[in-house]
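Note that one protein chain is taken out, while the other chains of the complex remain in position.
Labels run A and B following the written order; every chain starts at residue 1.
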Amino acid sequence: MELLTHILGAIATVILAFVVGMSYGGIVRKITARVHNRIGPPWYQNFIDAFKLYGKTTAIHHGWMQIMGPAFLMVSSVVTLMFIPVLTNGGWFPNLNFEGDLIFLLYLMVFGPLGMALGAGQTGNPNSAIGVTRGLSQMVGFEIPWVMALVALMIQFDTTSITGLMEAQAQSGTWNMFSSPFAFIAAVLAMLGMFRYSPFDIVGAPTELASGPVSENGGKYLFTMMSSGSIFAFVKLTLYVDIFMGGADNLVILLLKTFSIYMIPVLYGIVSPRYRTEQAIRFFWGWPLFFGVLALIYASIF
Amino acid sequence: MINDKNSQKIVDIIQNWARKQSIWVLAYGTGCGAIEIPPTMTSRYDAERLGVRGAATPRQADVLLITGYLTTKTLKRVIRVYEQMQDPKYVIGFGSCTINGGMYYDSYNTIKVLDKYLPVDVYINGCMPRPESVLAGFGKLQELIGNGEANGATKYKENLEWYRANQKKIIPNWVMPEYNW
Partner (left out) sequence: MEMIYLIFIIFLGGAVATYLLGKINGVLRDITFLATLIVPAVLFYTQVSIGQTVDFSMSGMNLQWGITDFGYIFAYIVLGLGVLAGIYAVAAMKGKENLGFFYSNYILSIMAMMGILFSRDLVSFFIFWEIMTWSSYLMVVFSGKDVQKVGIKYFIFSAVGAYAMLMAIVTTYSLTGSMMIDSLVTAYPGFDFSMQLLIPILLLIGFGVKSAMMPLHVWASGSYSHAPMAYTAVFSGALSKMGIYGMIIVIVSLVSQIPEGHWFREVIAWLGGITAVGGTLWAVAQDDAKKLLAYSSVAQLGYIIVGVGVGTPLAMLAALFMAVMHGLFKGTLFMAVGAIEKQTGTTNFTEVTGLIRKMPLTFLASLMSIIALAGIPPLGGFIGKWMLYESLVGSDHYMLVIVVFFSSTAAFLYCYKFLFGFFLGQEEPEWAHVKEAPAMMVVPMIIMAIGSFILGVFPGLILNPIDAGLQELGYASTQGRYWEMSMLFNEWGDKVVLQPILYTIIAVFVFFFVFVVAKNFKKTRYVSTKDISSSGEIPKAHENLTFSRGFFQPFLRAVEPLMKHQIDPLYTGFGRGMEAIFDFVRRIYTGNGQTYALYAIIFAVLLLIFKNQLFGL
């Protein structure tokens, strides 16, 4: 019985993440359009796109790794989702999250992109490989301030578990974004790179690299990537909300919080052009790194 | 269950609706008409509100947009791109040049009638067509897709011999992978 609720809860979580992630994607398209003074597609446009992609035939493959790539990505997204506390009290979403660990999560998150990178590699398209190398380079860039922020939190609250951090916030009554502001700033700056909106959309630059790693993937491949990308976006947003904004008690608050934090990279991205790869890396080793160091100092002193 | 005829019909209807609402365009900027694509896509005419969106590679695209005259040299590439696209796929001929040669009707190095080489679903006429007419063209394509009548790809598959013969007439040294999906 308990197993059944676990499985049902897991399925519900995946569906929730999928729906929310997809809708956010659509809303972002709408917002971008409004900023451009356009009308823009309806908010559910991403669902239509996904459905259409699923309906397309997938007639070719370049080898089994190409097929495995999207599967890896999906696995990674779903498994990561299983470790994120969606709501503070568990609620309908009883996942593995109470045994989760932040460092574990960081490494688990890499699993998918690496598999995806392998899949993109097998297609043999040079653009894919170039996109992957850019993505990995950029990851090295933003991971440093991001980890600094996390380590600062770990020091401050003597725990590495996400639930531990959430409890600490519940006890003190303030969100971490106020009690450790430098860590928050560093993490948010790292987030710009993590979500790959402009100016950090160097991976899938459509005009430059023909959409980079996905350039050989259409149809069901692209559907799998798109939906796992949406789930992953939800995962990352929930993680930010959990560790910096005290988590959420119910779904409405969760949506509010995730959406508001999502707007940071989106709005920053709409008005930005694109960086070159080394500029992007150097960006993260500038101010974000500085704030990361400040966060570490702040955490070890207080 | 899916094999059942009636439910297949329902699935078709839903899928056609989705296809019609989500059109990813690979704009192959062959001729001068390509200049009309940016205004169509950006703020002034905003094709995205109809679900029309640019695609980066043929693998992801639904619609191949041939914007204007097609030189004999480019034809090979266009055919290649078309064959790399995944079903269901559509072709829009854009501008008078694709219909009958337009102002290049007597040119030695452009093809005159696109339909002889690729199965065109919708033509947009004009030299060059304004964004309004481009949008109208997309609207027409959506209508056809919705009714399940935009089946250029099937036509291409069925009459492959004929198309190939026409194509080979233009392209003397034919080295292309077999088209078999």
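As a working rule, a contact is a pair of C-beta atoms (placed from the backbone, for glycine too) under 8 Å apart; a residue touches a chain by one contact, two chains touch by 3 or more.
None of the values given here were measured: they were computed from a predicted structure.
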Exercise. Sort through A:A17, A:I48, A:V86 or A:I130 and give me the one touching the missing partner chain.
Key: A:I130
Quiz item: Among A:V20, A:A33 or A:L296, which one is in touch with the chain left out?
Solution: A:L296
Quiz item: Considering the whole complex, which of B:V78, B:I92 or B:M128 touches the chain not shown?
Solution: B:V78
Quiz prompt | Touching residues (missing chain, whole complex) on subunit B | solution = 28, 57-59, 76-78, 80-81, 84, 175-177, 180-181
Quiz item: Tell me, which residues in subunit A touch the chain that this view leaves out?
Solution: 58-65, 67-68, 70-71, 74-75, 78-79, 82, 96, 99-101, 103-104, 107-108, 110-111, 114, 117-118, 121-126, 129-130, 132-134, 136-137, 139-141, 143-144, 147-148, 151, 154-155, 158-161, 164, 210, 215-216, 220, 224, 276-278, 281-282, 285, 292, 296, 300
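Everything that follows uses one rule, which is that only the chains that are shown with their structure count from here on.
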Quiz item: Roughly how many whole angstrom separate the Cα centroids of subunit A and subunit B?
Solution: 35
Exercise. Could you pull out which subunit A residues touch subunit B in their complex?
Key: 29, 33, 36-41, 45, 48-49, 51-52, 55-60, 206-207, 210-211, 214-219, 222
Quiz item: Which residues of subunit B touch subunit A in the complex?
Solution: 14-15, 18-19, 21-22, 24, 42-43, 46, 48-51, 53-54, 56-57, 59-62, 85-88, 181
